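To start, the structure under review is shown below, and the notes come after it.
Note that this complex is displayed minus one protein chain, with the remaining chains in position.
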Amino acid sequence: MLIVMKPHAGPAEVEAVVEKIRALGLTPHAIPGAQRVAIGITGNKGAVDPGPFAAMPGVADCIRVSQPFKLVSREVKEEDTVIDVGGVRLGGPALVVMAGPCSVESKDQILEAAHGVKRLGATFLRGGAFKPRTSPYEFQGLGEEGLKLLSLAREQTGLKVVTEVMDADDLSMCAEYADVLQVGARNMQNFSLLKKLGASGKPILLKRGPAATLREFLMAAEYLVAHGNYRVALCERGIRTFETMTRNTLDLNAVPVLKALSHLPVVVDPSHGIGLRRHVPAMARAGIAAGADAILVEVHPRPEAALSDGQQSLSLGEFGELMGQVRIIAGALGRPLA
Amino acid sequence: MLIVMKPHAGPAEVEAVVEKIRALGLTPHAIPGAQRVAIGITGNKGAVDPGPFAAMPGVADCIRVSQPFKLVSREVKEEDTVIDVGGVRLGGPALVVMAGPCSVESKDQILEAAHGVKRLGATFLRGGAFKPRTSPYEFQGLGEEGLKLLSLAREQTGLKVVTEVMDADDLSMCAEYADVLQVGARNMQNFSLLKKLGASGKPILLKRGPAATLREFLMAAEYLVAHGNYRVALCERGIRTFETMTRNTLDLNAVPVLKALSHLPVVVDPSHGIGLRRHVPAMARAGIAAGADAILVEVHPRPEAALSDGQQSLSLGEFGELMGQVRIIAGALGRPLA
Amino acid sequence: MLIVMKPHAGPAEVEAVVEKIRALGLTPHAIPGAQRVAIGITGNKGAVDPGPFAAMPGVADCIRVSQPFKLVSREVKEEDTVIDVGGVRLGGPALVVMAGPCSVESKDQILEAAHGVKRLGATFLRGGAFKPRTSPYEFQGLGEEGLKLLSLAREQTGLKVVTEVMDADDLSMCAEYADVLQVGARNMQNFSLLKKLGASGKPILLKRGPAATLREFLMAAEYLVAHGNYRVALCERGIRTFETMTRNTLDLNAVPVLKALSHLPVVVDPSHGIGLRRHVPAMARAGIAAGADAILVEVHPRPEAALSDGQQSLSLGEFGELMGQVRIIAGALGRPLA
Partner (left out) sequence: MLIVMKPHAGPAEVEAVVEKIRALGLTPHAIPGAQRVAIGITGNKGAVDPGPFAAMPGVADCIRVSQPFKLVSREVKEEDTVIDVGGVRLGGPALVVMAGPCSVESKDQILEAAHGVKRLGATFLRGGAFKPRTSPYEFQGLGEEGLKLLSLAREQTGLKVVTEVMDADDLSMCAEYADVLQVGARNMQNFSLLKKLGASGKPILLKRGPAATLREFLMAAEYLVAHGNYRVALCERGIRTFETMTRNTLDLNAVPVLKALSHLPVVVDPSHGIGLRRHVPAMARAGIAAGADAILVEVHPRPEAALSDGQQSLSLGEFGELMGQVRIIAGALGRPLA
């Protein structure tokens, strides 16, 4: 933390800040400049809260110097975190492919999707049983029935299952049927849910909020880890920008930045990211080239009949073509498929 | 909904879309242009889901024509909703002032704040017992102890109490101690929480998410109303923009637009909105001039000692000055104070 | 400038930064923390360029401490700048009203508009002769013919004329016919144009770019002042946000922040700001309440026949009603009309 005083702040105002720093058990370092005084603070563990200083007379600005996240950072743990999900390793040298429909809609649909994506090379099945929808009048998911169908698909195919948990009340039920629990983008800062998921011990796929900075994203992951759960994967799924031609804007800058700052695995979701079926393969290729540990792709046996997100779902034929490209790009980068 | 076909879409592709519309029980209206065909849809109640059409061959775009919100709209209910909270009427001719600290910190602090803002003209006391913080290492609120202190302040002053509920598990406890339950900005699209609050019947202060469009904000309110609760106030509290000199950007455009589209009361929070104490009065004045039904202001007996948000809290002296300005602006607009 | 070193930066890396600072004639202040070293820099005039440091080994971050603008800041000139335009004073105690059509379309149109707004209380006439349009196929303005019509309107009414200059080649021509030259939002960072306008000595109305931060806005004004022109007014005209129901989002937070940081007058344009005729009055009122020195309002004798921006232009009748409200709000704040 650096406290910057106003140009005309008097010695008494500077002294009051210095005293306050000392009162907090920290060490002040006054830097007298030609125009103004700045005061560095050391001796803190974790970030210093700017609150008490910002309101003091003569203070112009409080500038954060250290990052506020700790346990998720490479400064605390240098080597990559690898999450082992029943033998499939996420975050290691091999690229992981997760695929499946937006929502579980019926037994036929989820089984056809599961067998299809398994045959084409995926190792994870995605599918929502509880769906966050902007409108209360839209399809809200099959609930527990959907979880049971995902579990059935897992039995038949051996795919690992990832599904969203929207409500802490459903946590134990979801944990029973799924291998990885997803936190949706809109719940990224639902801190109550994060605390409970942190305590659950289950592997978590944390989706980035559509307007979250990378610092906020890492702080949400810090909530999970600080409550005891190190098995967290970070998923970039598109941010909100001014662009209206695409559903979201997949932010691939997040991939190298997150990999540099944190030891956690990074997953890219090109389907929500760009939101247009014809452009999903280009963004999947780019995500892998940027260094993602996994891709998460929406695939539906009949996209034109999907109850949600049909416009961004690949058919099985399109997914097969994409897998051909995935193998080529991953191979060029020296990564096998998990 | 208007389905726009690609320039070279053939008659069979157009016909397939027309058939699909009919299969959904709706009426298609084909408009053959020089370059492309567009197909209007009528006969729907509520918004048509673009999903099934977007994935069909030959379809270029699905354009929403109607707004997706219904119960919160003036088209459904033309007259203003007035929420009566124990005799204080929010949404009527009188301007309501809500004030108090960001967090409840101690008995002395909350009682001093409550008596102070009461004396200066506020009718609502705000204060958080459960605090959503971006960092797991920051002060998380006093919990039930905080609720009890708010309740005590209410007994002593007669102020109505508004406080945030972060977790559905705390809903009944919060409802017992508070008059109005607040949904925080980060929970605006926590649909599980919205459904339960909708069913609670308690007056709700719904804060706009920092990156939410007005349509999304109204759809979140629609969740509350569709689950049975018409006593909802919409609170603009600043959106995220590129500006870094202020904490948020208070969006006063929201005030006339929301008042025109919806019958619900509109509250403005200049404290979170701009986030800098010295500029809170200007934004409070502007919010009233734009047509807000209430303002929500952070006031702390000793801002420099606040455990959260000290940089945006007014002292009681500053709040007193602000109230003088509030009376002048409200008076000029013909609005008494509630 | 504060240089923050990486946690594991070695003494040699720290020393190299210290040496570089000395080599630039500045003074380094090393602050050794528990986890990392930070190095403050003093002795600079104006902002230190982070470039040379950012690329050095061991450097984690370069944090700007001072604002980069100087001549436009209150730190350099404390008292308000008042721009006298032929006797009308912009930036003083009196509120200035500027009104007129988006584009000059014909002699009848501009004269009817000018006489109308004059009668209702405006002291400035706005109108574009050169129009920046996103499409090359849209009306581009009447050019010099438009300037002559503005000049004629000025002769007949005594109104001062403000008009946009898009191209340095037209500068002397525009300067001949107009009293104040406007820099459009899209040209806010057209530095070549700013330098030439700075040298012109004419009063300038500088519009904020739709995605510009306030720092960038003030730096654009700094270009004008640094090239010799202190007669600069800052105009907030709406920023781009995620909202699609309004054309732009008028950012009234800019008003108190700019007034605090700079001595230059601040103008608010509610017409472009919200872009919807029915909501212009609410935003004009709010702009005045926030502390604007002037408002700039689009008025057209027949908005439904306007060649540009008809959806945001007030009719003369609507402008008359607005002026009634303006007088009430300005009066409540103790400001007469200029």
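Residue numbering begins at 1 within each chain, and the chains themselves are lettered A, B and C in the order written.
The criterion applied here is as follows: a contact is a pair of C-beta atoms (placed from the backbone, for glycine too) under 8 Å apart; a residue touches a chain by one contact, two chains touch by 3 or more.
Owing to the predicted nature of the structure, the values given are computational and were not obtained by experimental measurement.
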Which of C:94, C:152, C:168 or C:260 touches the missing chain? It is C:168
Where B:10, B:33 or B:57 are the choices, the one touching the absent chain is B:33
Listed in rising order, the chain C residues that touch the chain left out are 46-47, 49-52, 54-56, 68, 132-138, 166-169, 186-187, 189-192, 195, 210-211, 216, 219, 222-223, 226-227, 240, 277, 303-311, 313
Residue positions on chain A contacting the omitted chain are 211-215, 239, 241-246, 249-253, 255-257, 260, 273-274, 276, 278-279, 282-283, 285-291, 328-329, 331-333
Against the hidden chain, chain B presents residues 2, 4, 7, 29, 31-36, 38, 40, 42-45, 61, 63, 65-66, 75, 240, 242, 244
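Here is the rule we use: only the chains that are shown with their structure count from here on.
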Looking at Cα centroids only, farthest away from chain C lies chain A
Cα centroid separation, chain B vs chain C, in Å, comes to 30
Chain C touches at least 2 other chains through residues 242, 244
